[in-house]
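One protein chain omitted, others in place.
And then chain A:
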């Protein structure tokens, strides 16, 4: 194969890095290990094993506390919710409905599945009064004990219902107190948060301001 010298930057780059020659042991089928790679493999960037997953620098989202988001996925899609803060470990956003307005509890949400509106409540992170134990491990689903034959045969009749603990409910009420207080002061805000977002005819999301 004739390798032409052209001004194409890719070719110039490649030719600088490596001679464009056929691998040496191409004809020999047995020696796969000795084959020189045609293109160098790129080293992974964050492959430092010393750094743990939680220690790595996370990009913080540029949202203000109290900003209104519109959820796009999940059972609460279309609902407008209040942003509290970003979770340190996972980078997910902590949001609340408030629960009494739209049924959205304290929840984590991925920023990519939301629309950020420019509207926000005048609250800072401290105003929400979220206790420090509310972090990613608080929201993680608890692993159920592995089912053995005996345990399955035992409880055939009564299955434990997934009920929300009183602790969660009181936490929800506590966090929502400050939020509801500031919502009452803004006309139409309570109404706005209890209604779902939807597109009507002629509305195009890429042409709309949020």
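We take it that contacts are C-beta pairs under 8 Å (C-beta built on N, C-alpha and C of every residue); 3 or more make two chains touch, one makes a residue touch a chain; residues count from 1.
We adopt the following convention: contacts and distances are computed from a predicted model.
For the chain of the complex excluded from view, the name given in UniProt is "Large ribosomal subunit protein eL14" [choices: "Large ribosomal subunit protein eL14", "Protein O-mannosyl-transferase 2", "Nucleolar protein 7 isoform X2" or "Trafficking protein particle complex 6B"].
Within the full complex, the residue among A:62, A:148, A:165 or A:209 touching the omitted chain is A:209.
Check A:118, A:137 or A:165 against the missing chain and you find that the one touching it is A:118.
For chain A, the residues touching the absent chain in the complete assembly are 68, 70, 80, 117-119, 187-189, 191-192, 195, 197, 207-210.
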